[in-house]
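Only a part of the assembly is drawn; its chains keep their places, and the rest are absent.
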Amino acid sequence: MQKIITLQTTKKQGLYDITGEIADLVKTSGVVTGIVSIYARGSTCSIMIQENWDESVQNDVICLLNKIVPHGVWEHDKQDNNGDSHLKSGIVGVSQTVPISDSRPGLSTWQNIFFCEFDGPRERREVVVTIIEDK
Amino acid sequence: MQKIITLQTTKKQGLYDITGEIADLVKTSGVVTGIVSIYARGSTCSIMIQENWDESVQNDVICLLNKIVPHGVWEHDKQDNNGDSHLKSGIVGVSQTVPISDSRPGLSTWQNIFFCEFDGPRERREVVVTIIEDK
């Protein structure tokens, strides 16, 4: 089964929790054991598995990436002024694969699935969710 | 086929080679061609494919991550004092997908599969291994 999740982002940068929507799709698929592939369709965003106790780690992720990849010093900035957004996307990566166990994403207690926006706000972002049964 | 590998970590930070256990599971599954998804169930650890000639690259990985992500300067530190462990996990990533070729993980000569501990020592860490046949 493959479905596209859409979301609107409201800030220049931020993490958005999409765990609930992924879990719903896994349940709907009927797959008990397998994998779910989560893919961000954009070159200025990412998917990250991260803690969701509160917003502190999410804020720290953006803070760290801004420190590693400063704004405004890249060759690509002459075109779109968003070179840093592309580089953050490339370092974190646009795809994550999560196991399916007992008809649910096999996350640990503190792991949630986040869409990372690095060049928002955007009216519509797309995440492709593909569910595969094991053999 | 899906199985959970468990391991004990003995240091605050370090890489642990799990290639042999993954290869055994691939052999047991009977899958000749496909993929094996390797997933770390924790938000302060990662999976990395890396060289295993000796321990030098493994030491360098920890050294680099400590340099990029210093300890003790994050918002999350007020809670658990392990903000850097979460950030290292997010940058490296908790999942890797390796091809299966001829009933074995399709690694190159120098590639091995490592569990990365960023917040140890831990009595029990879990890695979910899911094997999928191609079509």
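Per-chain residue numbering starts at 1, and chain names A and B are given in the order in which the chains are listed.
To be clear about the criterion, contacts are C-beta pairs under 8 Å (C-beta built on N, C-alpha and C of every residue); 3 or more make two chains touch, one makes a residue touch a chain.
For clarity, every value in this text was computed on a predicted model and none was experimentally measured.
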Practice task
Since every chain is the same sequence and 2 are placed, give me the total copy number for this complex.
Solution key: 3
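Here is the rule we go by: only the chains that are shown with their structure count from here on.
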Completion exercise
Chain centres from averaged Cα atoms put chain A and chain B apart, in whole Å, by 20
Fill in the blank from the handout: Touching chain B in the complex, chain A uses residues 33-35, 48-51, 53-54, 56-57, 59-61, 63-64, 68, 91-93, 96-101, 106-108, 110-111, 132-135
Handout entry: Residues on chain B engaged by chain A in the complex (per definition of touch)
Key = 1-2, 29, 31, 34, 37, 39, 41-43, 68-69, 74-76, 78-79, 83, 86-87, 89-91, 93-95, 97, 126, 128, 130-133
